[in-house]
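A single protein chain has been removed from this complex, and every other one stays in its place.
Chains here go by letter, A, B and C, matching the order in which they are written, and residues are numbered from 1 within each.
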Amino acid sequence: MSLLKIKNLKTYFHTRAGTNRAVDDISFSINKGEIVGVVGESGSGKSVTCHTMLGLLPQPPAKVEGGSVTFDGEELINLPHSLLRQIRGKRISMIFQDPMSCLNPYLKILDQVTEPILIHENVSRNKAETRAIEMMKKVGIRDAESRAHSYPHEFSGGMRQRVMIAMALVTKPDLLLADEPTTALDVTVQARILKILSDLKDDLGIAVLFVTHDLGVVADIADRVVVMYRGKIVEQGKTRDIFEKPSHPYVKGLLACRPTLETQYQILPTVEDFLQTQVEKDGSIMLSECPDANKRLAELKSETKYNNPSGDTSNVLLQVKKLTVHFQTGGNFLGKPPKIVKAVDGVDLQIQSGQTLGLVGESGCGKTTLGRAILKLQNTKSGSILYDGNELSNLSQADMLHFRKRMQIIFQDPYASLNPRQTIEQTLVEPMLVHRIGSNHSERKDRIVSLLEEVGLGAEFLLRYPHEFSGGQRQRISVARALAVEPEFIVCDECVSAMDVSIQAQVLNLLRELQQKRNLTYLFISHDLSVVKFMSDDMMVMKNGEVMENGKAEDVYKNPQSEYTRELLEAIPKATLSGENSSF
Amino acid sequence: MKMTDPSKKTPQGSSLWKDARARMAKNRFAMGGLWVIVVMFSLCFIFAWFCTDPNQVNLTNKFAPSSAEHWFGTDALGRDLFARILYGGQVSILVGLIATAVSVAIGIVYGAISGYAGGKTDAIMMRIVDTLLAIPFLVLVIVLQATLSDWSGDVTQWIVGNFKWDKEFTGRLTNVVPLFFALGLLGWLTLSRIVRAQVMSIKEREFVEAAVALGYSKSRILFRHIIPNVLGPTVVYSTLTVPGFIMYEAILSFLGLGVESPNSSWGVLIKEGANFLETEVQLLLLPGLFFSLTLFSLNFLGDGLRDALDVKAAKD
Amino acid sequence: MDDASRNGILIMGNSGEPKGLDPHIVSGVLESNIIRSLFEGLVEAHPSKDGVAMPGVAEKWYPVDSKRPDEWIFELRKDARWSDGKPLTADDFLFSFRRLLNPALASDYSFMLYYIKDAEFYHKSQRTYLLFRKDANFTEDWWATLKNVDFGPEEKAEENSFNFIGLDKLSLSNLKNLLEDPSLFKWPKNISPSVRRSLIMKNLNFEKKERGELKKDELKDLWELIDFGATAPDKHTLKIKLNSPIPFLPEITKHYTWYPVPKHVVLKHGNIGERFTKWTKPENIVGNGAFVLKSWRFNDHIEVSRNNQYWDRDNVGINGIRFLPIGNLYTEDRMYFDGQMHVTYSIASELIEYSRKKYPQHVRSELYLGTYFIRTNVNNKPFTDPRVRLAFSYALNQKSLIENVLKGGQKPASGLVPPFGNYPASDTVTFNPKLARKLLADAGYPGGKGLPDIEFLTTDKESSKVTAEALQAMWKKHLGATIKIKQMEWTSYITAMFEKDYDLAAGGWIGDYMDPLTFLDMWMKGVGNNRTGWHNEEFENILGMAAQTGEATKRYELLAQAEALFLKERPILPVYWYTRNYLLHPDVKGWNPLLLDNHPYKYLRLQPDLENRKD
Partner (left out) sequence: MLRFLTDRILQGALVLFALYTITFFLAKAMPGEPFTSEKNISAETKANIRKLYGLDKPIWEQYITYPKNIITKGSFGISTSKGRPVIDIIAQSFPNSLILGLCALAFAIGIGVPIGVLSAVRKNSWIDWACMAVAMVGICIPSFTIGPLLQIYVAAHIPGLKVAGWGNLEDILLPSFTLGLVSAAYLARLTRGGILEVLSQDFVRTAHAKGVSPSKVIIKHTLRGGLLPAVAYLGPAFAALISGSFIVETIFQVPGMGQHFVNAATTRDEFLLLGLSLFFGFLIVVMNLLADLLTGLLDPRVRHTRKTD
């Protein structure tokens, strides 16, 4: 008998800009002790489904139009709040995506974990605390007794997610809703969390609804998979069937456009190569398969790698020797002494002009600090930065201006890297004015239009403001802004990590194309090993501020020298179940 | 190969201002507020010229009840209360808005520089604010009054001499100007604190770091990137300071720094009216009503503006 | 308040926190209310009749020669005691006079004792005059040159120059330098160098001879040089020699500057000239009045209770008084309506009519010895011309101002000196707009054309603002004059008036004692309170003659003549004679209207008569 049954659920958002059909008539069910993966890109309605079940959506804009959600025989949809509250945290628990902001920063960890027990069971305080600490140990928090009394900000991302899980499972619920629990974590940490979840599922016998946009994760953990696209379920079934014999073009596209370690493509296939969408009169969307999908794939596979085989080390553009950057994290308010963190500790690197150096490592390994230090956005302790032969480390702000034109950066969060109050035109024309590119306004206007086209956006966006664009479009604008000063060298700092897989493919292709056309040199920083391998010629693995491995991208993948790299490779969720190479 | 992004439909193009106006129109309170202010402005600055002379004393006709001739009745010296409220409104609205604008301008620039610079300069600038906060305001007013009082007389002479303006009108204007010095000098202190806190959080955002990477100068980053993003909350706070300025004007006028009698302002009318609570309550209630109505609407307008302008970066 | 009435404690509003309780240092009305309960002078005010003296410390007092009353005898009461039981003798009075006149004490009110012979010379320490006064070999013509030279400090002189300090006050070292270079001091032209040298030598020798134990630059006390008018023939009689005959001396001794202070207590806490001593602290203070200080909580209240050592303790009607320092008039009235006090300091003009309607038998409106007037600055156009001043005075509708604005029952001022006793009050000041316009036309400003903008200086109180606006409207209507009202905070207002930085200025004067002279002698040349820049030879001659005539009616005629002359020139525009408006509870008995509002407390009774209890 299925634990949870969802039938024709419809949840719409009535906003000023019209009705957004977030969840549009979906039905699926979960049995006891089963893990069901719900896969879809942002905006597909996957997390709205979870929130609707627990009534966590703010009522005025959101409204459940129809359908039913029965849990263990009880209808949840119009359950009065008081009764729904007894189910939340007791029978159904939920964990969320961003561990950094999901724990109350002002309360101790122990108080937050014991809270659900004290609410749902009348149990004495210290009995609840012992149970909480015992559960924290179960989810792998070392010396839980002492660490329970510290505050969330003193924990790492992985540790906090473990606290979330402990908090959710301490009342032994029947169903756990996991809304992208590992998306914000590093690959190795993600692997450990997934392991904990599946172990707990077995010994507590709870059902898990695992929502994510990462197909690899679903392949590892889920028994059944539901694929959602724009509020509808396009395909659902056993995990093996979905991965090996996808029927819906969207699912095919999703599987194809994700770069894996084995991918030999130069240009990644995108969902558009598989899926055609027509918008019907009544606003609903008709999906159909592109006729020439397979021909397209074969064509892509054949193209050889763009960059000329490196070998000649003649024109080295960037040479960094023994670069060190130290941070002084202040002691806490009540007397703990400040300690020194060696973010970048004696790193050497060099990049030939026109090449891409990949820089990969887990969060906290110092890769972003290194990128920022090279561009002098971060002051360094020691070491030299030679750019095209000139030493940058001791240049003053004024002298640096000339180099600012030649070196640029693209950031990770497309929402924060554009000034919300400037139109796109202003954002693009400002760098030209500062660096006196283009003689008069009309010439600059033309340049802007060509830039926008170059990054795949039309001129009609010029007078728009950043808040009117999607994540992908904004990252294209950031790229256009960087190109406005005609740089030679660009640092891409995790510039695709915050995006859905389909958009990720488009942006990566854009960068590859621009590198080819403008002979750009990239320092490509990311925590996603497969993306870095796809983009870079040479690759460097970093840990705690030091370089663990350095070499050709293929060599590092084929026979990794350092133990750490091997562990990294191992932790990446495989696309297939049986472990052998996938057919793509 | 064109790579448009079909999966994400771009909303129909509406620039920030058009969008802001649309959102404002929907906010009933803000619209109501705007209407009241427009009415108040037209009453005080246009309709007032057709009223009877507010300073026309008629001792025998004091405390007259409202009549056809005197809509709101007359005050202690038999002058028409309605006319005095309208003329008084001119000064008070002028004072409220200009003094607030001056203090907002100084407050934003000072707070932004202090917040953005951080470290030593920030500590010094904030300590300067502490010092100014503790200066006894009345002493400053007396010194200003002593130095500026005859200044306004000379300026009136000069204007009347050169531009042939009507003497009485210019007189009224110039003797209000020293008032702005007094209010402007100390009005911006608390605002600079609030702006500083805002700037501290904004300067961490990546678009500021991108601006540094693009080689923009410190002042360009400050004025074109940081300050525009601080306007929202400051607008709301500044509407809260308007009543304070108008009331301060009353106290200063009595010390000879503000409005020269027999002219009046809402603050002066309310202060005088407060003494007639037992006998002639309307002398307090009527100016008080005009004063509160204007401030309520200003406040709602400020809220509406803040919500419309402060568009959160739309995260879907 | 009801229980206060039952146990005989009178609760009085007193408008503010006193600067202190030392009769020789403070100078305000609210301070005098408290001091009159703790101390008692030679004579006391009569409970109901103005200008009549009742026995105080003195039992009998009479001029030596009734025709020329320039020397008086006061016979003190044998059993007079201080509140600590010590006997009160004539020596205490002599000590008190000397203390008030002591330059180091720097008392505001020392000029009240200038009537006593040589008092002024000692207080102003006019060392040069006192030194050469008895010197035989000063020839007649030397006398003539020095007669009206003032060697005291000159305010107008340059900061810290010798003239600024004054020859009389130069220290030993200053005098030595002056000896070598006499030009350091700017001498009046008509004094020859030889006279200059002898003056310097006299001062120098005096300082050197008297040096003895004093500190290096300490100024020598001149007490020995003068022969002070007040003497004590024996322990219980006081003989006072005056500079000129004053028939109304007892009236002057009613002023608290003439009160005795306990010599033994003052000296216990510091020397005679020390200002900040602890003798007036509640635990130390000793007085000879009907009450003693019981408690003083700063800014909250001062309470005095019955003094058992007081000679007339048997018929003191109440057990104590509680003074409340209430600054805000409206708060005081509302506290009274709320039944929190017996008598208020005054009533806000806005609440007078309201009080008359609601509490008719509580409202008191009594004549007060004072005149409210507008000072004109005779040095500024257009007020240099007396006709303009008269025009502005005649254009002033006093009755309408009083009935419509002030509403305090004040009397329109037909002259400068308010009517009292048998002094013939003047009636020349009236409201006559036609005459005003004619005078203005004669002065060259027909219908107000050509009149410059006139600056009218007033204080920052609401009542003075309303009055100023009413007057502004009157002058506009009747004379076509445009007045610019300049409101100023209190001390700036007084400073501006002192520096004659005004055209018109609101002001007034409260009489110190019951005699027209207190209203007339302030208009002489160089007197601080004049501030109009007006002075008149003939006016000062008449006053001089009046000062010499002993006979009362002849003196009044001369003073009336002086007032008439003054009003013909009219440097000030009299507006109204003050009235004291305040609220008095019917429980208080024995409180009668007095022109100087100095109600003696011992005649008061508190009988809570129940039938007209406040509803």
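Everything below uses one rule, namely that a contact is a pair of C-beta atoms (placed from the backbone, for glycine too) under 8 Å apart; a residue touches a chain by one contact, two chains touch by 3 or more.
Note that the coordinates shown come from a computational prediction; the quantities given were computed from them, not determined experimentally.
Q: I'd like to know which visible chains would be in contact with the absent chain if the whole complex were considered.
A: Touch partners of the hidden chain, whole complex considered, are A, B, C.
Q: May I ask which residue of A:40, A:89, A:253 or A:431 touches the chain that does not appear here?
A: That would be A:89, which touches the missing chain.
Q: Just name the one of A:48, A:226 or A:365 that touches the chain not displayed here.
A: A:365
Q: One chain is left out of this view; which of C:19, C:357 or C:449 touches it in the full complex?
A: Among C:19, C:357 or C:449, only C:19 touches the chain that is not shown.
Q: For the chain that's not shown, point to the residue among B:140, B:159, B:173 or B:212 touching it.
A: B:140
Q: Even though one chain is hidden, which residues of chain C still touch it in the full complex?
A: Residues 17, 19-20, 25, 27, 103-111, 123-125, 152-155, 160, 165-166, 169, 275-276, 297-300, 324, 326-328, 330-331, 334-335, 337-338, 340, 489-492, 494-496, 498, 527-529, 531 of chain C touch the chain absent from view.
Q: Suppose we count only contacts with the excluded chain; which residues of chain A make the list?
A: Given the touch definition above, chain A has residues 54, 56, 85-90, 93-94, 96, 98, 101-107, 115-116, 119-120, 151, 153, 164, 167, 327-335, 338, 341, 343, 363-369 touching the missing chain.
Q: In terms of residues, what is the contact footprint of the unshown chain on chain B?
A: 29, 123, 127-128, 130-131, 133-136, 138-140, 142-143, 146, 190, 193, 197, 204, 233, 236, 240, 243-244, 247, 250, 270-271, 274, 277-278, 284, 288, 291-292, 295-296, 299
Keep this in mind: only the chains that are shown with their structure count from here on.
Q: Can you figure out the chain closest to the middle, judged by Cα centres?
A: B
Q: What whole-number Å value describes the gap between the mean CA coordinates of chain A and chain B?
A: About 47 Å, centre to centre.
Q: In whole angstrom, what separates the CA-based centres of chain A and chain C?
A: Centres of chain A and chain C (C-alpha means) sit 89 Å apart.
Q: Where does chain A touch two or more other chains at once, residue-wise?
A: If we look for residues of chain A contacting two or more partner chains, we find none.
Q: Help me check something: in the complex, which residues belonging to chain B touch chain C?
A: 55, 57, 59-60, 62, 76-78, 142, 145-146, 149, 153, 171, 253-256, 260-262, 271-272, 275-276, 278-279
Q: In the complex, go through chain C and note every residue touching chain B.
A: Per the stated touch rule, the residues are 330, 348, 350-351, 353-354, 400-401, 404-405, 460, 462, 465-466, 468-470, 472-473, 484-489, 492.
Q: Show which residues of chain B lie in contact with chain A when the two form their complex.
A: My answer: residues 2-8, 10-11, 13-16, 19, 22-23, 26, 205-207, 209-217, 220, 224-225, 228-229, 311-316.
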